[in-house]
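First up is the structure itself, then whatever we jot down about it.
And now, subunit A:
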Amino acid sequence: MLEIKELTARSDDGNDILKGINLTVRPGEVHAIMGPNGSGKSTLSSVIAGNPKFIKTGGTLRFNGEEIDELSPEERAHRGIFLSFQYPVEIPGVSVNNFIKTAINEKRRSMGLEDMPAGELLRMIKEKAALVELDPRFLSRSLNEGFSGGEKKRAEIFQMAALAPSLAILDETDSGLDIDALRIVANGVNKLKSPENATIVITHYQRLLDYIVPDYVHVLYKGRIIKTGGRELALELEEKGYDWLIKDYQ
Partner candidate 1 sequence: MSKDHIQDTLDSASDYKYGFHSDIESETFPVGLNEDIVRAISAKKEEPEWMTEYRLKAYRHWCTLEEPSWAHLKYERPDFNGISYYSAPVRTPKHASLDEVDPELLRTFDRLGIPLEEQKVLSGVAMDVVMDSVSVKTTFEDTLKKLGIIFMPISRAIKEHPDLVRKYLGTVVPHTDNFYAALNSAVFSDGSFCYIPKGVRCPMELSTYFRINQGGTGQFERTLLVADEDSYVSYLEGCTAPMRDENQLHAAVVELIALDGAEIKYSTVQNWYPGDKNGVGGIYNFVTKRGICHTRSKISWTQVETGSAVTWKYPSCILKGDNSIGEFYSLAMTNNYQQADTGTKMIHLGRNTRSTIVSKGISAGYSQNAYRGQVKMSRGAVGARNFTQCDSLLMSDHCGAHTFPVISSDCPTAIVEHEATTSKISEDQIFYCNQRGLTTEKAVALIVNGFSREVLAKLPMEFAVEAQKLLEISLEGSVG
Partner candidate 2 sequence: MQNSKYIKINEDLTTIKVEHDSRTTLRNTGQAESYLLLCSGSHSLCLTVEKGADVTLIEASDATPDFCYEIHLESGASLRHVRIDLTDKKTRYTLHQEKDSRYEMSLISLCGNQENLFTMHSEGEGTDTRMCGFTYGQAAYKVKNTIRLHHHKPHATSYQAFKYVADDKSRLSFDGKIIVELNAQKIEAYQKNNNILISEEAHIASDPQLEIYADDVRCSHGSTIGQLDADALFYMQSRGISYKSACGMLIRSFADEPLSIIKEDWLREQIEDIIASMLK
């Protein structure tokens, strides 16, 4: 599904951040990307999603066989890429309901479909909110305004449920969450997993991976993936930290 070869990218203030990433994600897989802060994890998710603040300087980025470089972020979203942000922005005056309805219909229009009828839309939203344990009262509140860290992340997973992407990238979804919030968020993600979609979990700590079990674990350091392993690699990192691994790459 996602094929990344020798990807290099820099930020818009000129710093080279990604220095040659190779990654292949197939349907049904869960990949975890770990690494110390500043290694380029968020940059990778931003480049895949098409954030204009980051510029791809080399390599190839293919989604379902198609090179997506020239596609705008919304076009990538329509093709099935979803990014759960580390710091979801607030949009005052726009309710969660209103926002998700607009997103759903925009996607349908891009596929030549008509807007979803209001009744069906309402039912679907309620269903998805229940699935990810999002209190329906949040639906009428302004998007992310005044939400706690945990509430913001849950709202992100709710959006993921409603948009049903084929590739979901979870950027530090566990940061700022306590154990209970973590469990609820992970539960939601797990319920949405299927053999047709794939998930990339970006995290600094191991604990999320207790709940969202990865098939592959990659360690990103200074813009490169320095090691790939199975689930045990995450446990090893938890026990020993990153030093033993990165000392050879200083």
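Per the selection procedure, all candidates are chains of the complex that A comes from, given by their letters.
We adopt the following convention: a residue touches a chain if its C-beta (ideal position, glycine included) is under 8 Å from a C-beta of that chain, and two chains touch if they have at least 3 such contacts; residues count from 1.
Since we're looking at a predicted model, the values are computed, not measured.
Q: Can you pick out the candidate among 1 or 2 that touches subunit A in this complex?
A: Answer for subunit A: candidate 1.
Q: Which bits of subunit A are touching candidate 1 when the two form their complex?
A: Where subunit A meets candidate 1, its residues are 49-53, 72-74, 76-78, 81-83, 85, 88-89, 91-94, 98-99, 102-103, 106-107, 110, 142-143, 159, 163.
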